[in-house]
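Contents: one structure, followed by commentary.
Heads up, one of the protein chains got dropped from this complex, but the rest are sitting where they should.
By written order: A and B. Residues from 1 in each chain.
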Amino acid sequence: MPKRWIQRDEKPRRWLLSERIFKYATAAAGAYVLAVILVMALQLGFESAPIWEEEGAEFIFGTDWNSVPGRESYGALPYVLGTLITSALALALGFPLSIGIAMLVMIMPKRLGRPLGYLVDLIEAVPSVVFGLWGLFVFRLYFRDYVEKPLHDTFGDSIYLFGGTPFGLDILTASIILAIMIIPTISSISREVMSAVPQQQKEAAYMLGSTTFEMFRMAIFPYSKAGLLGAAMLGLGRAVGETMAVTMLIGNATGANAMVSSLFDAGQTMPSIIANEFLEASPVGLHTPALIGIGLILLGVGLSINVAAHFLVGRMVKVNEGPVH
Amino acid sequence: MRAIAKQERRATPELEPQRRYKMVTENVNVYYGDVCAVKDLTMKFPEKSVTALIGPSGCGKTTYLRCLNRMHDMTPNARVEGRVLLDDADLYDKSIDPIYHRRKVGMVFQKPNPFPTMSIYDNVVAGVKLNGVRNRAILDEIVEDCLNLAYLWDEVRDILRKPALELSGGQQQRLCIARALAIQPEVLLMDEPASALDPIATQKIEETIQELKKDYCIIIVTHNMQQAVRCSDYTGFMYMGKLIEHGETKQVFERPTDKLTAKYVQGQFG
Partner (left out) sequence: MSHENRQQKRAEIRAMFKSNVRRRLWVDKIMVGAVVVCALVAIIPLVWILGTAVYSGLPALSWAFLTEEPGAVGAGLISIGPAIQGTIILIGLSSILGLPVGILGGIYLAEFGGGGWLARQIRFFMDVFIQVPSIVLGIFAFLAVVLILGHFSVWAGGFALSLIMFPIVARATEEAIRMVPWTYREAGAALGLSKMAITLRIVLSQAKKGIITGVLLSVSRVGGETAPLIMTVVGSSVFFEDMDTPMDALPLRIWRFSLQPYDEARIAGWGAAFTLLLIIFAIHLGVRYFFMQEHGGKGLRGVLHLGRKVR
């Protein structure tokens, strides 16, 4: 809270007016975000209304996806599931790695840790489409030949997850690229959260004779738990909304084909179906409203994840302000 | 020059040569960056005794104490020179991991720092568990014993499962004492352990120190002269990073050999 502004008694009128205008202009600029969110939600809801009227709950729970005029039918379930599964897989793969990096940066001497942290930050700046390009032209080929095919050949018949036809454009590849993309986000937040743990806490653990790893377990992880969870949630939020890399790698199945049955099957996510079909959708018919409806679901999912993340990170800050240092 | 040399010779007396020394520091320098906070400090701590470190604020008491269990390893810009011996083993020997020593040297920090998310019980047994003791009954026994010694048992016996964060500052301080005692150290470093305590708790802690002394080597930093007189056998007076005088408590307080010491213990400092 800034200090009260020093009030001057004899202010010329001209100032007072421009002053007030300035203040309201800044307030309006600040409130712009509220207006945008409101209008956006309303407009998405309004423009997707036809699909909700036509399909009702079927739109969320259905698996048909047919845009041929006359036989139109839209069910978004495969894409919702595709989004949730790829994001969850990405988080499961990316979170431990991110924590690993954050820990390494913390235990390395500053001289080495800083450049490493910086290098990781750079990954975050790489545009999604470049990840997609790399995944498509480079990573996919190696991954298909050296990981997917052997796994498929060995376990394909016995383990359900490794069925399908390994082609490199599938749920698993997309999830791995997503994991790589969310690592910088998670690791830099968790680094920040973990280095916010007071020095005295670490010293207490070392004093008891703990090794570095035991110190993390005893002092750092419990203290920063909420913040780490928040970091994971923010990473999840990023994975959920990620479009281009996933679109380029997930194989773009539609309808019932996109229902996830094996890690090596082509799938589809909410962002990727929008990216793939939005331009082709006919302005009449229900195709565009259906895609907008998916956009609305995506907005809802994304917002709830991020709101949750912010509350978690906020709780971490509260722990910091508690009586213990 | 000669005056200084003389002073330093006086500062490191042979206290009761027949006694075994638990800890010995030789020519310890501590630097924060380029600033030298502890200068050429040589000091010996006999076993089964209490040594008090006194001196004005900022004179380097905490800094010195932290050398004695290698806490400076964690301070980014701190550097320690010289030798610190625990039972004739060099603490700063590169080939031995510091945790071998740290588990023999318990420390109570100047500011209470319990683990806020752990329960009171878990705080006390945190170090014990590290050492591989998992037996419930033994842990319970240790908790009760250490909390008793720290004069906290009566206050928390019913809330052992509550988070340590919910204790008051003074209770947290005593919890930290209990936590340090639980690892059954051989040397106990206490940095103003009574700073947040009321007179009764202070008295109990002093009694505990007297009790532990029969077994431990205790080094206590204090700003309270009476406390130093009451509970210590030896006293070291530090000033500006140097050890000015070191001797039996009675002698330091009643017949200080140094003018600075005399001024300080008579409370006419500054």
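Definition applied: a residue touches a chain if its C-beta (ideal position, glycine included) is under 8 Å from a C-beta of that chain, and two chains touch if they have at least 3 such contacts.
Here the structure is a predicted model, which is why all the values come from computation and not from measurement.
Colleague: Report, in label order, the displayed chains that the undisplayed chain touches.
Modeller: Those shown chains that the absent chain touches are A, B.
Colleague: In the full complex, which of A:S98, A:S175, A:Q201 or A:Q268 touches the chain missing from this view?
Modeller: Considering the complete complex, A:S98 is the one touching the chain left out.
Colleague: Touching the absent chain in the whole complex: find that residue among B:N131, B:S168, B:Q226 or B:Q266.
Modeller: B:N131
Colleague: Please identify, in ascending order, the residues of chain A that touch the omitted chain?
Modeller: Residue positions of chain A that touch the missing chain: 1-3, 5-6, 8, 11, 15, 18-19, 22-23, 25-34, 36-37, 39-40, 43-44, 47, 96-101, 103-104, 107, 116, 118-123, 125-134, 136-139, 180, 183, 185, 187-189, 192-193, 196, 211-214, 227, 234, 237-238, 240-244, 248, 271, 274-275, 278-279, 291-292, 295, 298-299, 302-303, 306-307, 310, 313-314, 316-317, 320.
Colleague: Considering the whole complex, not just the chains shown, which residues of chain B touch the missing one?
Modeller: Residues touching the hidden chain, for chain B, are 97, 99-100, 103, 128, 130-133, 138, 142, 145, 184, 211, 214-215.
The rule we apply is simple: only the chains that are shown with their structure count from here on.
Colleague: Taking the complex as given, what residues does chain B use to touch chain A?
Modeller: 69, 71, 73-76, 97, 99, 102-103, 106-107, 109, 111-118, 126-127, 130-131, 164-165, 169, 172, 176, 179-180, 183
Colleague: With touch defined as at the start, can you tell me which chain A residues reach chain B in the complex?
Modeller: Within the complex, chain A touches chain B at residues 110, 198-211, 214, 218-219, 222-223, 225, 319, 322-325.
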